[in-house]
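A single protein chain has been omitted; all remaining protein chains appear in their positions.
This part shows subunit A:
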Amino acid sequence: MKLILNDELIEENTLPSDFTALRYLREKRGLTGTKEGCASGDCGACTLLVGALEDGELTYSTLNSCITPMQSLTGKHVVSVEYLSKTGELHPAQQAMVESHGSQCGFCTPGFVLSLAGLYENKQSSEQPIDREAVCDAISGNLCRCTGYRPIIDAGLSMFKESMFKESMVKEPMIEGSNETPYVELMSKNDSIKTQLEGLQTEPHDSSNYLQPTDLEQLAHALKSNPAATLIAGGTDLMLENTQRYRDFDALIDVSCVAELKHLHIGETSLTIGASVTYSELEDFSKTLYPQMNALLSRIASRQIRNRGTIGGNVANASPIADLPPLLLAFDADIQLLKNDGSTRVVNIADFYQGYKQTQLAKDEMIASFDVSLDKLAQFHRFYKVSKRMEDDISSVMLAVRFEEKNGTLTDVRLAFGGMAATPIRGLKAEAALTGKLINDEQALNQSIEALRSELTPMSDMRASSNYRLDMACNLIRKAWLELNGTDVVTFSGHAVSDSILSTGSEASNHA
């Protein structure tokens, strides 16, 4: 394994396959600025920035190092907090955090700094402004228990502003200064790093326990020569086995770099989403094309997780509370399965789930891609996610709905749920009660809801009670129906609603 860690070219050939980046930095490199807060990708104290070459461009994104195998970062530029002030000057993100009093106990701070530095990097290099939404998105996977976030958001918003303090403020904290801190350069514009990374791309990745094929041919070979290996993509769920249940993995085959599994394109009749496409990639892709899908994606986990987790992983993991299966159910998506011998077959998502955490996937199969009909994508659809917390939370209930309408009549209805059964599930009776009815037939709506009550019996757990889940499922159907009929139903789930629209806020108030 070769990679660039901060400004050092690293070669490491003895790591266990599942040895995390966090442990590597802390235990093998003495880079203790990166912290372990939870070891489950939920707090962001371990956030790193990772630079990768894409189409010749060097781009940086954040990830949770606590659940990322170190070897998955082969050929990348790994940036920890120590790098940012390497020149002896603070990075704008660090400077802004100091000036805004963005740290109290300081333990989460390096993670926030890297998330903000990533935001700075991406916005600055594309010359875009940073707004509050962008800051909150960047730090959506960073928990702080001390500050209440206001000063951290302020820091994010002020990263471009002229620095108020001199860098030497610790020694002379009382001295006012107005000198701009001349931060060296953007990392993505660092030609030396870029050149080194380009050099690394041509090197063979010769780890014996962590295989990272880049095309189907290599993948087939890897599978054949390591029949006992475990498949890993983003690893955002699999690695919890390692960090929470202390399971040791032998060989891992990383499918996240297989070019054919990364396809994301609109064909003549369908949208194809490769299994190794990350949430962030689909989120980006869908931004203007499919705003409802984009809104749902923005509510899945955190930015760090979305940068790593894959669509295929979300579906194959077969969690009944995953958010993409209902979406795919609503569109009757086809799943392309790939066998180790290279053969493929197609299974409809409706037939994919067999029971709790059980799928049609045979031992020697993996998901290759999803095909979603463009016609269906063009029809009315909504996704509603209800959870205790808006950011980085798992659904209590999720509804994906699609209504096909012809001449005022509902000709095809999909009501697909997460959190309502042992698998992602459609409310078939509820769908039937609406199908063939006029779109504004409220009696049909009520019948549909009644039907749903009779066909689903969700469970109670720490996220929600059975009653609440059922009541939500019904209310969300009503909400979708109202939206279909043109009623303006503001909803918090599915997309962020700006405070400024919602608060009574008074101009008379003399507050900032």
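Keep in mind that, in the parts below, a contact is a pair of C-beta atoms (placed from the backbone, for glycine too) under 8 Å apart; a residue touches a chain by one contact, two chains touch by 3 or more; residues count from 1.
Keep this in mind: contacts and distances are computed from a predicted model.
K.L.:
Which name from "Xanthine dehydrogenase molybdopterin binding subunit", "Inner-membrane translocator", "Cytochrome bc1 complex cytochrome b subunit" or "Clumping factor B" does UniProt give the chain that's left off?
P.N.:
Choosing among "Xanthine dehydrogenase molybdopterin binding subunit", "Inner-membrane translocator", "Cytochrome bc1 complex cytochrome b subunit" or "Clumping factor B", the correct UniProt name is "Xanthine dehydrogenase molybdopterin binding subunit".
K.L.:
Just name the one of A:4, A:21 or A:152 that touches the chain not displayed here.
P.N.:
A:152
K.L.:
Which residue among A:80, A:207, A:294 or A:359 touches the omitted chain?
P.N.:
Counting the whole complex, the residue in contact with the absent chain is A:80.
K.L.:
Hey, which subunit A residues sit against the chain that's not shown?
P.N.:
Looking at subunit A, the ones touching the missing chain are residues 26, 30-40, 42-43, 45, 80-82, 84-85, 90, 93-94, 97-110, 113, 132, 135-136, 139-140, 142-154, 158, 164-165, 169-174, 176, 244, 246, 384, 386-394, 396, 461-465, 468, 471-472, 475-476, 478-479, 489-493, 496-500, 502-506, 508-512.
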